[in-house]
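Every protein chain except one is present and positioned as in the full complex.
Up next, chain A:
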Amino acid sequence: MAEHQFGFRTRALHAGGTPDAEHGARSVPIYQTSSFVFKDADDAANLFALQKYGNIYSRIGNPTVAALEERIASLEGGIGAVATASGMAAEFITFAALCGQGDHVVASSQLYGGTVTQLDVTLRRFGVETTFVPGTDPADYKAAITENTKAVYTELVANPSGEIADLEGLAEVAHEAGLPLIVDATLNTPYLCRPFEHGADIVIHSITKFLGGHGNTLGGVVVESGRFNWGNGKFPAMTEPVPSYNNVTWWGNFGEYGFLTKLRSEQLRDIGPSLTPQAAWNLLQGVETLPQRMDAHVANAQEVVQWLATDPRIGYVNYAGLEDHPHHERAQKYLPQGIGSVFAFGVAGTDQLSGREVGGRFIENLQLASHLANIGDARTLVLHPASTTHQQLTSEQLESGGVREDLIRISVGLEDPADILWDLDQALTAATGINREGDVVETVTPAAATAEPTSEKATEGVHA
């Protein structure tokens, strides 16, 4: 073995994928087993006491899953990783490791809806409070920190606003208070930005999205930098003896490896949202081509953005790659190779139709783009929250939730860009009766059945 720093593309293919000792399988084998036989009683005792490395039960660790964990840890530049059944599970085990009853989280208000409800409903019911901070000013986050706060949480690229988090500013605020900065970097992947390079302490991904990349398998991961001082007095769970493991302390015995050792040995053990070996293998196939796919996603997204921004039927495009976006400069700093391919845009209402109605018709007329609640597939995906996930809300309620009734979310795929543009164009024409040149080419009349619902029965929507 010689000293050499391998590049991102090489690590996407090789990290964590050393051929096995027994057979030398070149592809990572799928260890489709729930459990692993012990060599003898001493071996079992040492494994359970964490005195040696090895596998016990696939809820806690599995060799196929380990290959995915090390590969993503390598790509992020982290010390290690713990994979989970989904991105939501990755978030939950992280909060469960850091917080107990009476503790507090400071989070961005512009998080994915599932994360908001996990914090705002489920964890609040467990006695963990969250303050949601609007905007991206670190001073607002600082003001929300209390003596019970255990973490500062943000996404790098907000959806649907397209705002970019001030990672370095947030890291400074978090570290001043002795707290870790946790970043959900799902939309950008480690290929476009590695938050550890800007002060983040924990990075979370839904691997389901671009890392897996094919829209066929769920998975999540928690990656840690290995640089946070868990012995600073704010995290007694890291420094007090653990009776179920012979009174070791995670920080004292395992040092920089302590947090992830705890996450695996306590949270995966006790909560159980583990990634299956088959899922890990599926996701590994995606990770191997992450650099090539992200280059293509970004290139296609930029074509679509430019096309939309110059179309009279489009009201606005929320993409920090555009020069008039308020965070254009910040995006250049953190995401110099591109913002990614998920963003939102608004269809303009016409003389006859509201933006909400145009949005619904636009979605129905798309032939190539898939109407569904996911992002980061190899295929182009779209969602019109106002006519689907949020259809029970009035336009006022939509506005207050930051989701305009004319808003379309798109996840630009890897198809021929000309075909994506053709599809958007024909669907916009069918929805509005207006072509890209602004000429009326057919008569479009409002449907009587699309009248806005009354607000009485409106409930909180799920923003997928």
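The definition used in the following text is that a contact is a pair of C-beta atoms (placed from the backbone, for glycine too) under 8 Å apart; a residue touches a chain by one contact, two chains touch by 3 or more; residues count from 1.
In this text, contacts and distances are computed from a predicted model.
Here one chain is missing from view; checked against "CoA-binding protein", "ABC-type lipoprotein export system ATPase subunit", "Aspartyl/glutamyl-tRNA(Asn/Gln) amidotransferase subunit C" or "Sugar ABC transporter permease", UniProt names that protein "CoA-binding protein". Of the listed residues A:133, A:167, A:218 or A:248, the one in contact with the hidden chain in the full complex is A:248. Although one chain is not drawn, the whole complex shows that of A:18, A:278, A:292 or A:332 it is A:18 that touches it.
Contacts to the hidden chain, counted on chain A, fall at residues 1-3, 6, 10-11, 14-16, 18-21, 24, 42-43, 46, 49-55, 61, 63, 65-67, 69-70, 73-74, 78-83, 241, 246-249, 252-253, 255, 257, 260-261, 264.
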